[in-house]
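All protein chains of the complex are present and in place, except for one that has been dropped.
Right after this comes chain A.
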Amino acid sequence: MSTAPNDYLLHLADNAVVLGQRDAEWCGHGPILEEDLALANVSLDLIGQARLLYQLAAARSGGGATEDSLAYFRDDTAFRNYTLLELPNHGALVGYAASDRDYATTIVRNFLYSALMVLLWDALQKSPDADLAAIAAKSLKEARYHLHHAADWVVKFGDGTEESHARAQAALDHLFPYTEEFWTPSAAEDAAIASGAAVDVRTLRAAWDAIVADTLAEATLKRPEVRGYVPEGKQGRHSEHLSYLLGEMQGLARAHPDGTW
């Protein structure tokens, strides 16, 4: 049986935990109580996915690794998540800038990512790596809901008011360039493809383009032109934002390395 390399599992797990952390920031601050609950749900699903993937990676790597040692005791440069997912819930600003949360940014990001993940989990549920396939099958159901939720709001924003349309377009313009990272395989992805346990994400691009085009058309939003810089978060070269996110997430656990929780 071919197994996915651990670096690849960590890439998938880091994606889930980092976006789970960002989505959970809305807990108690949502635009309406129903959305508070929905975002908490999405976040819970993502953290659940991260736990399963970290557990698998920990079991395979041995040496006393646990889901928490992988989530809490690796530094930012060891994280393999897409840069898109670590960006704050607001428009483009430097790492130490403060700003209000913007729901359009959150929704558009969830849309762009979940549109990829419904395709990727669907492909991975057929992986010869049975453990990974099982996680993919479970995660696919969740990603479908995440996509449904996010696409629904993208359409509401695009079609809704002048302000919501402008905010959604601004969020798309800000975030779309980061999706370029999806289509440029990292060394870990190349190794996973070579192992036979993973799929080449580039083969999913046309389907992703179609999902995005359908939703943006219904929302009357424009797909931005993208050129230039391709982010490299999944190779450990992140934006200014990840170390802040991890500093907050890991601080308590690291202050009590011998603690049991």
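Following the convention adopted for this analysis, contacts are C-beta pairs under 8 Å (C-beta built on N, C-alpha and C of every residue); 3 or more make two chains touch, one makes a residue touch a chain; residues count from 1.
One rule holds for everything that comes next: contacts and distances are computed from a predicted model.
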{"item": "Hidden subunit of the complex - UniProt protein name among \"Tryptophan synthase beta chain\", \"Glutamate/aspartate import permease protein GltK\", \"ABC transporter ATP-binding protein\" or \"Phenylacetate-CoA oxygenase subunit PaaA\"", "value": "\"Phenylacetate-CoA oxygenase subunit PaaA\""}
{"item": "Chain not shown: contacting residue from A:Arg60, A:Arg74 or A:Lys156", "value": "A:Lys156"}
{"item": "Residue, one of A:Leu44, A:Ala170 or A:Ala191, that touches the chain absent here", "value": "A:Leu44"}
{"item": "Contact with the hidden chain (one of A:His29, A:Lys126, A:His148 or A:Arg237)", "value": "A:His29"}
{"item": "Hidden partner interface residues of chain A, rising order", "value": "17, 21, 24-25, 27-37, 40-41, 43-44, 47-48, 50-51, 54, 67-68, 71-72, 100-101, 103, 155-157, 159-161, 163-164, 167, 248-249, 251-253, 256, 258-261"}
